[in-house]
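All remarks here apply to the structure that follows.
In this view, the complex is presented without one of its protein chains, the others remaining in place.
We just call them A, B, C, D and E in the order they show up, numbering each chain from 1.
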């Protein structure tokens, strides 16, 4: 199939960027996963949120701001729509009242994508959604995981026994064998701890961590060094927008000061180029807490950046 | 016990209204229900919400705006703090991840109040919370129910089987026998229907309805006429802030145009005076969608109005 | 064609209302006008605006808030999607830099709809867009016009000679013979005048006017009386959201105090039922000046009301 | 001096309304009171505020929104700039740190206007500013006072002895003999009382009161009846924006639900036509608490209405 | 007294962080200073403000956002509630109408704390409040002062003689001998000057200054070098939130571009560890000018950071 038959974004020269139904990147809607190499997907679920809600509104606002995105990456010169078939695959059906039903629905939705060979690029939703996505794509073959976040999300349980919240997905993923041992890197961690042993589980399972403080002090080299371990194997990327500072991304449920600037997170994502990435998500954008859409705009850009490395 | 030993609000002449920890009406915190005749309570739960979330933040913002309230009702001249012991009883512990656990927690919390003889005046939270409150106070002795709302909240289920959402509490309450037959009045209904048979269940169970359109056309008399049936029996009042127009109360999850003005809802609540009211709640205030705190301010005033009739 | 094959809105029981790509009323996108009886259309153009801009963002935000709309009208019991084929026909391509090019594009877009027999239900955009729409559908056969607005929009020119702005469309339409003589009714006029002779042209051309002050004083009867003259002939409805008070619709370019409440405008639109309506538009929603989306929500409801009378 | 030499507002046909330095009504700045019949003045002082501050920012925002005002009143057909010399006289110098210094500065500023024969039309500032204005213009010759407000502002003192706050100006004015006995009308009062005897002083001094509840129930006739007593004598008008409901005027320090709608306050002010008005003020607009400038817009319109009756 | 009897914050596992009455850090309210080692205190006073007001609302909003704080510092591993008795001591009573009365009230409030041996950790309020705090704790024994701010706050007077404003506290403190000579360090200064001699007084009194420009150019080493002079003596820390850039802290009365980022101010505060700190305050948070609560969130974090070094 020649490139010029790939789905293309609606040009701002035909309808201005503020016009038309807002789809991811102004791409056509394509419900058939077999016709996509990369499926842009929304998961409007925030039922795993223990703090400020609103991530259920993330996909729609990110779609809106993604209409600002143009075609060719200005640094890497990657033109994603020339290289593969990308489309807006719509939103996963989720049940805002029933967490477990939603976990099942999400897993099935992504399993269907996985079977069709379409790599998912997902806009959340809260961070719990990454667990059923990993179940869908990593159950048979565990993946490396690179995780940008202010929080480790490896708590055991919440509120006296809840095993599935947006604070626990990666503990569950490790327990379920979805992540390759030793191939889990967390970047951007910061913020007070519940207790001194918060990270014992992670350390025991050889999760690598680069705290925000370390990154601010030492910069990209410590990240690039850790990245080497992820070459030549399937890697999944999960990016919680709260890895970024609230000045740059106020619209999130659990904002944490001292985070990345926009250029820092852009450089971090760009450095992933060359990895064998099997899917990405960007989560925890909560539009009701946003200011002037700057969080959604940054999220849309990061989605574009992820698209260019995917 | 003489009146002057009753709990009193902190005066604006001692600490300005913008100062000090914000409690309901600037009243002291009182955790012992036995020391209260009326317990002001928050239920920060919005897990039953199928639309825009955020009602979990309602109690806190209503507390903040309730600091504007002064002591004596300007129309009825009721001075509630002279007449009984009123206090801020804190928030009910709820589990934002687990709907059924929360229903149990809420019921137990209000059952404890009920046993102690304290009438609850509750700030929600979404409308599902009224169900466990009714279970706590009406299981042995059903109550009449006066319900201000844009929506009937008598759906059967949601999303293929969910029986407990903020759209179903009164169907459940009727099924569970918590409401006296024929003693259920809904006021302010409006907005498109899902289907023509939306109200069949309600009609079958003799729920009385005054739509917003009827009220706008005919005014207070039709309400006063319906009220007569509620005299001399225990009545519970539940007020969904979306009965008010979005111009007056934008901060709610499912706003519906064509609603009451502020003076209309004030007059409606004031007309309840003289009933044997056993408890009240005010729900669905969602601060993340509010504008300049006007919804929380109106909610705080309505809470004060409910206090004066309770 | 049996009703059940008509396009239907996506149910909130399948994907919650905050999910999926936002189309008008959650209807399918249908680009072929021949497959539609009523075409929901956006015209994201505000190049005719002499005051605060932003109406170009109207269609997108109205789409978003229209996802709140359910299926059956609660007063008239009309179920529009049972009665005819309704779809989101997308946005007209407009040129934000070139007013005259845009006028041409809009006229051609609506002429194509008109030829296909689809009645347009349009979300603007500023009020200038009504002129090319009328050119498309009323050139051969003039229409009656019912016009809700704070402003008469019958100025001659602006800024020393500009004949095409959002303050002049109806002068042009009268001059071009698009409106049936004596069949032009303006409702809601108010606000200071530029000069005492502002309405001379309108009076000369027998434009009927009901000012906001008259309506507030005398109510629906004066409107119903004027409506009689519009029976049994083609009528176009144009509704400028600034006919409503800024408390109810702050998100508009030229807000004017003293306007309608939400229930007033709802009743006004509902009274149009039974007319032979050939098209409708709702214009001047400017989301950058909105508060908490209440203007877009009201606009979405009014669009639904217009749909039910169309 | 012929009319055509009177100061005229900058036309929107020369520079659009969003352009140029924002003066009241787009009028020229005129620092010489002798050249004005009516002086539009700002008093950016909120040092008398015991609640939410910000009225110091009122004059500037009201200037901005007053640029929307056009020339001729659409109901009365009054064209104020044809009838007298009106100009923006700038702001009174006030000392935000020193209440008593500010009282002196305000009184001197208005005394200078008074001596020059210019009637003041003032944008506040909090309500305390009305006291020094009355001192400047009513010391020799007391005035009748018509006062629109949610609050009586006749408290004796605050915080254990403060005699000068925005809650006390009219008690001081009565004590100082600035108001004609029996010629003080308050309209729009509502909201809880501090104590049952709040209005004893006012009643003792024969202050007439029309509460918001009375007005909502009985309408204009009760106001018109009270107005008769003010004919043929000097009257000062003071309008606290919080007489209006928070839905229409959220931007104020002590918002009170149940207030006037915009058309109600417009009609109330228009009814003052024909009185011998010696000055007016509009106070308590607090832009930091406004939503989308609707309070400032309403205030600008009310200032224009006051101008047309002055 | 064993650690486990110290006051502990309410856990997010018992009531979610958005629930319950908002106290500083979710700690119990403790009115008896003798039962506290560190007293978290609010001073809701902004009567010294010559620019945009609103800092009176600071303590309440900082309390709200401080509910996000968890228990253990993630870098230093300090667990403050294990080490000493910390509680919310409520707000100081202040008189919003009377600056001098407020100065007296604040001094007495803090003197009582000082006598009881409780170190104050204060949320303002405007910067004038630091003067009476220093009078309360440093009159007998002057303190070193480390001062983070965009402004030097060492002006002599304002508006022709006002000696007490938020621009003068440190001139007064130096004159009154409250600060140890040569032990006054200001960090973060920037913004245009009133005149070239603005800093003459400060230079004469050997105030050390690190401007924002110097810090941006040279970083932490220049701060660490200056810090050495403060070892082994009582030091008071005062942090004006406007030392931070408006992108990170828009909610302040006199914002100044070119300020610190969040990680910079976090690192600056963390570097104070090991000093003999006798008290801290954080001032000039003005919630009415905040965006999405990011200023209050940063302030709450900085309060926590100060707690960990105190």
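The criterion applied here is as follows: a contact is a pair of C-beta atoms (placed from the backbone, for glycine too) under 8 Å apart; a residue touches a chain by one contact, two chains touch by 3 or more.
Source: prediction; values computed, not measured.
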Just to confirm, in the complete assembly, which displayed chains does the hidden chain contact? A, C, D, E
Chain not shown: contacting residue from C:54, C:124, C:169 or C:188: C:54
So one chain is hidden, and I want to know which residue out of E:92, E:247 or E:308 touches that hidden chain in the complete assembly. E:247
Which of these, E:17, E:52, E:89 or E:127, touches the one chain of the complex that we don't see? E:52
At which residues does subunit A meet the chain that is not included here? 12-13, 16-18, 68-75, 77, 79, 245, 247-248, 261-263, 266-267, 291-294, 297-298, 301, 304
Which parts of subunit D face the unshown chain closely enough to count as touching? 14-16, 18-23, 29, 42, 44, 56-57, 59-60, 63-64, 88, 90-91, 93-94, 96
Of the residues in subunit C, which ones touch the absent chain? 46-50, 52-54, 56-57, 95-99, 101, 158-159, 162, 164-165, 288-289
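Keep this in mind: only the chains that are shown with their structure count from here on.
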For subunit A versus subunit E, which are copies of one sequence, does the interface use mostly the same residue numbers on each side, meaning over half shared, or is it different? different
Any idea how many Å lie between the Cα centroids of subunit B and subunit C? 38
For subunit A and subunit D, let me know how many angstrom lie between their CA-based centres, rounded off. 55
Would you give the residues of subunit B that are in contact with at least 2 other chains, written as numbers and ranges? 16, 18, 50, 52, 56-57, 96, 158-159, 245, 247, 261, 289, 291-292
If you go through all the chains, which pairs of them touch? A-B, A-C, A-E, B-C, B-D, B-E, C-D, D-E
